[in-house]
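Heads up, one of the protein chains got dropped from this complex, but the rest are sitting where they should.
Letters are used for the chains, namely A, B and C, taken in the order the chains are written, and counting of residues starts over at 1 for each.
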């Protein structure tokens, strides 16, 4: 839904769509807000549509440097359990997440983490709200109960997903995603295709958006891959529509499933007549084989 | 969430909590609204907390008699696929439902049906909204796509649930629920307990609320049943807290599961020291056996 | 399959089909075997078709008293995880079991427990065999491997089932089955129907066979119950064909599911015109309520 429908008038800080959030721009913007009227800074930790990772700790430091009391709100939908996220340490006030990405469940469950500061703000807030009215939930949760019908099947799944993540170890989970992301980037480089995110600092470990060569439509290419290999690549959203396709490498994935996906892309590029060099899968295999050796040694 | 949080100022028509919605009261209320300022009449088709069934067709007639242009909005959460519901015929403008009752799925999916009149109202409405902003959904659904991540697993389940309901036949589904409700009411009567809904016209075929004898707490009784027989009876909500317990008889249930549930209640009443007469299960069995014969003959 | 097909010539000790194995008869039979030619004594721990429980420890003592070297082989298909079974303590040489009874899994997995004495016998045995050729299995199991394709899905299920049983506690599991069996017998008594097993010493805690009144066919009655209430009662097998029906009360069952089943039987008796007294479900409820109190107190 558009936030305008909610009666909100958000100020959007213009940014490079091919990089993550610019903490300096946040600081400059807040510094101009002499009356401290801005209520919250909203950042997406991992921007799924562009494959960019924003650094929440830098945004936090920018807010502190501007000495601004706004709440920090973070969308962790596609980052939680994929890359490091530190709610308390980074002073995040509101974070939202869902079941269907790093937590490896079907869609159908989302949840939020809220700071004391956010709770205090809720009590004095006057804007109409539904998702942001946490009172009933907090009160009934105290007795282990939900105010509304909870998605029970998903909660059992969430419990199992958390067990799996802890068994692997969160550091290993993050490293696994980083390895897969690097392999995908090496494949794209070998194909001679550009990454949408042009600054390595902001490369996402959850999803990689690949820019289509000019004159070629990403959706036509995606259709060839879907029709021929039964693999659905992410579409380019908004400003990226038709200009990029996306390869997800998060959740319950591993070296071989990623290589299968890259093979589908490489063959699809050929079948769709998209100019490219072969060797993407080879580059990814080379990287996986090298780093697998390391991983193996480390475990021993 | 409280509707006040949403910036709404609802007028609640006082009614008998032990009956369904009073269509005459709706008509009288609308007649007083000379300026036609009321935007919508909201009714719950089956009120889960009290076990009462409101007659939507009567509310429709009341609105027509008052010649009032308000929208008619109906909560069918616990009625759809349990009792007859006719969206178009009754001129309902907005209906909401969920997966977890008559549709026999886990919680996690809800959906809405909207009339042209409601869509027109949305376009001119100025109140902030999120659930009520249907534009994106309608536009993308045209191509078979969702604007947000859809609960795919539930959608597959919904497709299967609908197949099951159509295979049984909706009329048979409604009749099955009516039989189970009658059996439960006969059991309550045999126990000498009062039904919360005191007017048979409004008896729900989805859930029956049973009034506790004065001086006995329904939640203490419910705890005995849960601890002893691992059966969770519905609690009394709001004004019924502690005063009633509820027996659900909707969805994937049949004669024998209902009798198992009634046996749990009858034994629980004994163990909790609630004054009652025995014979509730016997009364339900007698009714089931009689009507089973009929059903059998009818099928032949 | 008939054992004759296997080239075996079993001696069957005639016994009362309405009681368990007669240990004295076993002892007498072995005493007549001066040349110790009998290779094995085969007993069914819980005879599913008649609802009788044979006492393996008594058979063991009979064999010891006869000083006979035969192997003791026990069918525990419907007894394991339902009633106490002590393979080593009772000196059993070969026991077989399956997944689909007390272990609460779908059918598809069976397994065997074998003593050193049985292994030694296998090495010198000359009869053709397939199930009884354990060499390959033993040898490969040493490395955690199966000689043939193992039913992997069932093995995961077995692991979970064992966790569930140990969480409940085996003694509690056995007591739960004993309570359910007693409730079923009280229901039968209240109906004025005879139990097939006429000696309480041999009453099974896994399944109860109920004798049909003379002149009434058990299968006609079972068909009424199946058609009307979608509940499949066990048929009478062999000598019991048409003369008895069986109520299983083993595995993942509890007081309320058993009462639902008994209600189906009681209504079925009425609908099928089988002479009986009402009150079976009432008798079972009374027993469950009484003993539930005790159980509750004990847990406290």
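By our rule, contacts are C-beta pairs under 8 Å (C-beta built on N, C-alpha and C of every residue); 3 or more make two chains touch, one makes a residue touch a chain.
Predicted, not measured: the structure shown is a model, and the values here were computed from it.
Asker: Where does the absent chain touch, in terms of which shown chains it meets?
Answerer: A, C
Asker: Considering the whole complex, which of A:141, A:172 or A:228 touches the chain not shown?
Answerer: Hidden-chain contact among the options goes to A:228.
Asker: Which of C:10, C:69 or C:107 touches the chain that is not shown?
Answerer: Residue touching the chain left out of view: C:107.
Asker: So that we can see where the missing chain sits, which residues of chain C does it touch?
Answerer: Touch with the absent chain occurs at residues 1-2, 5-8, 98, 100, 106-109, 127-131, 133, 136, 149-154.
Asker: Applying the definition given at the start, please give the residues of chain A touching the unseen chain.
Answerer: So the residues of chain A touching the missing chain come out as 227-231, 254-257, 259-261, 263-264, 266-267, 270-271, 278, 281-282, 285, 288-289, 292-293, 295-296.
Please note the rule applied: only the chains that are shown with their structure count from here on.
Asker: Note the rotational component of the Cα superposition from chain B to chain C, reported as an angle of 0 to 180 degrees in steps of 5.
Answerer: 180
Asker: Where the centres are mean C-alpha positions, what is the separation of chain A from chain C, in Å?
Answerer: 56
Asker: Please report how many Å separate the Cα centroid of chain B from that of chain C, as a whole number.
Answerer: Whole-Å distance between the two chain centres: 45.
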